[in-house]
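Only one protein chain is missing from this complex, and each of the others stays in its spot.
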Amino acid sequence: MNPLRVALAVARKDLRSEWRTRELVPALAQFIVLALLIGNFGFQIDARNANTITPGILWLALVFAGLVAFGRTFASEREQASLEAMLMTPASPVAIFAGKALAATALLVICEAVLLPALNLFFGADISGDVVAAVLLATIGMAVLGCLFAAVVARTRARELLLPLLTLPLWIPFIVAGGLAVQSAMGLPGNYQQAIGLLIDFDILFVVLTSLAARFVLDE
Amino acid sequence: MSVIVADGLTHRFGAELALEAVDLVLDTGEHIAVLGDNGAGKTTLLRILATALRPTAGRLQIAGLDAFRERRRLRHYLGYVAHSPGLYPALSAIENLEFFCDLQDVNRTRAGEAVEIVGLGHMAHRRAAELSRGMQQRLAIARAILHEPRLLIMDEPNASLGSDAADLLTHVMRGRTVVLATHDQALANRLCPRTLVLRHGRSLGTATHLRVVQ
Partner (left out) sequence: MSSYIKASAAAVVLMLVAGAAIFLYAPTDALQGPVQRIFYLHVSSAIAAYGCFAVVLVGGVIYLWRENLIADRFARAGALAGVVFTTVTLVMGMLWAKPIWGTFWTWDARLTSTLVLWIIYAGYLLVRRLAEPGRQAARFAAVVGIFGFIDVPIVHFSVTWWRTQHPGPIIVNDALPPEMLAAFLFTLVCTLVFAAVLIGIRYRIETLQDERETAVAPAKVVPAHQPEAVP
């Protein structure tokens, strides 16, 4: 059977469920706005320091919103025992995983569509196409890793605790390279081209590794 | 031909022994009921037979294939109604089935047929969350027969099904080899000529039309 068709069916199912219930995205958007609020009080942001601090706030908000989003995508399957039902079909576990990751990525991109304009609105940060490109590239790698470990912790105890512990260390390369790309795009020192090149390398590496590992995580 | 040949199936969760050395041979078209109290190991046994859980020890052959080495090939052969329905609450009954048609690689028209078989035709466009527990159970049964499996494994399918449970189950069991776990002795006797009794994870043996003496 065509794995692409399976992945798209799974992603469409997840996005349709989210569209009907509107549970995750509004909560994440609200969470992001709150993160900006906390950032504002924590760092005393004003017109002079906005461009040096906003990249950091961007990644903090994104990382924590991502953890919630990826955690939910497998936790809800687990709670409803529907993951097992999917795995009982002839569909390939890797294709099912890809579908889940695709949907989670789409949800996170929607959150970014809230986050980036909000950074501009509240802090006057300069959100150029370069910034958007860097954030989207980092999202790909973060999403595959986040979903892989979300699938792991969905079947362990204390999953809310374990997901950040496993995922955050693996996200560091994306945050370092993405952070540099965003900084340089906002006019701080840094080599934008090189950072984007690194992000692409990391994306390729972790997409390949994750697709190899997904079978072992999902299959019984 | 034997559909299921299970030999010494044993499963432990950590230090806890859930199932111990259960043997079972089931021929084509046979219906067997697995009886036992809560915690007797029925669900563990059924999950293993459905290849959803790998036993800690023991061998299992389904349709002549090693059930765990070739479990992908058995997917088309086997239908499983798990203990919890495992539906997507935000999707309608028919959308749930259509999604699984895609994963099973069968035509989506099967979703419409299956929903009629379990008597949910009039509720097809209701969200799964709005269905009663019994209707969700019917939907789970419909999902398990989408791909016309030859072997059907059902874990307490009669739970909250209502008065016509036996008729519905008789209908979906027709022409298939069936393993059915239940509490309901009367239902088991009505539907299945054979019975396997589990107690504390051990098989007390199978019998034909047995009566448990308490």
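Order of writing sets the labels: A and B. Residues in every chain begin at 1.
Keep in mind that, in the parts below, contacts are C-beta pairs under 8 Å (C-beta built on N, C-alpha and C of every residue); 3 or more make two chains touch, one makes a residue touch a chain.
Please read these numbers as outputs of a predicted model, since none were measured by experiment.
Visitor: From the list A:27, A:132, A:176 or A:207, which touches the chain that is not on show?
Guide: A:176
Visitor: For a quick check of understanding: of B:17, B:65, B:124 or B:166, which residue touches the chain that isn't displayed?
Guide: Checking the options B:17, B:65, B:124 or B:166, the one contacting the hidden chain is B:17.
Visitor: Out of B:76, B:126 or B:202, which touches the unshown chain?
Guide: B:202
Visitor: For chain B, which residues touch the unseen chain?
Guide: 12-15, 17, 20-21, 54, 56-57, 195, 197, 199, 202, 204-205, 207-214
Visitor: Which residue numbers on chain A touch the omitted chain?
Guide: 145, 148-149, 152, 155-158, 162, 165-166, 168-170, 172-173, 176-177, 180, 198, 202, 205, 209, 213, 216-217
Convention: only the chains that are shown with their structure count from here on.
Visitor: Where on chain A is chain B touching in the complex?
Guide: 1, 5-6, 9-10, 13, 16-18, 20-21, 80-91, 96, 220
Visitor: Using the touch definition from the top, list the residues of chain B that touch chain A in their complex.
Guide: 50-54, 72, 75-76, 78, 80, 82-91, 95, 99-100, 102-105, 127, 143
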